[in-house]
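Of the protein chains in this complex, one is absent; all others appear in place.
Let's look at chain A:
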Amino acid sequence: MTVQVTFWGSLLAIVSAIVAALGRLSSVPALRWLAITYIEVFRGTSLLVQLFWLYFVLPMPPFNIEMSAFAVAILGLGLHIGAYGAEVMRGAIRSVAKGQYEACQALNMSPFKRFYRIVLPQALLAAIPPGTNLLIELLKNTSLVSLITLSDLAFRARQLDQATFMTLEIFALTLLLYFLLAQVINLGMRMLERRLSRGRMQGGLS
């Protein structure tokens, strides 16, 4: 459960970070405000309260939106971490040299192609170190989803503890499992970094 929530939550977080960062940098005021509202609301309030809203408040009138606890966990964590990620992505996109944009224009690329072929690969590379932190943060925050009835790793550990009273062993194992999961994220991001930085000089951007 923890693994699944972390995986899908991370994907959602990355996508919403990119979309929100683009909105934030957009020249259309409405899009900019929409992105700022999203970022500030999700950054400025507690994740737990966000999960409660999605799970307990939305199913009631006038919203009447009912979602499974699993969907709520992914949505809540993804959007929450995505809001932090948006600011990371914004900085990363702005770190791409102006000359890259000019080269794209001289080659007559459309803004869309320019973004996803040229700017995004360079921005993602710059966003990886802070992005890794955020995804590990997301992993650790999954322990909150037991409060909306999901049995995640931490919740299971407590259940087991109550049943067996092998407190030390169980929580040592829990710690180890979280640590291992974090290392998996680390490794994944390293691999992505290696791919994106093919041919780059070490430590150099553009």
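Everything that follows uses one rule, which is that a residue touches a chain if its C-beta (ideal position, glycine included) is under 8 Å from a C-beta of that chain, and two chains touch if they have at least 3 such contacts; residues count from 1.
Throughout what follows, contacts and distances are computed from a predicted model.
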Which of "OB-fold domain-containing protein", "Pyruvate dehydrogenase E1 component subunit alpha", "3-isopropylmalate dehydratase small subunit" or "Polar amino acid transport system ATP-binding protein" matches, in UniProt, the chain that is not displayed: "Polar amino acid transport system ATP-binding protein"
Selected residue (touches chain absent from view) among A:15, A:57, A:71 or A:103: A:103
Absent-chain interface as seen on chain A, which is shown: 97, 99-100, 102-103, 105-110, 113, 117-118, 121-122, 125, 196-201, 204-206
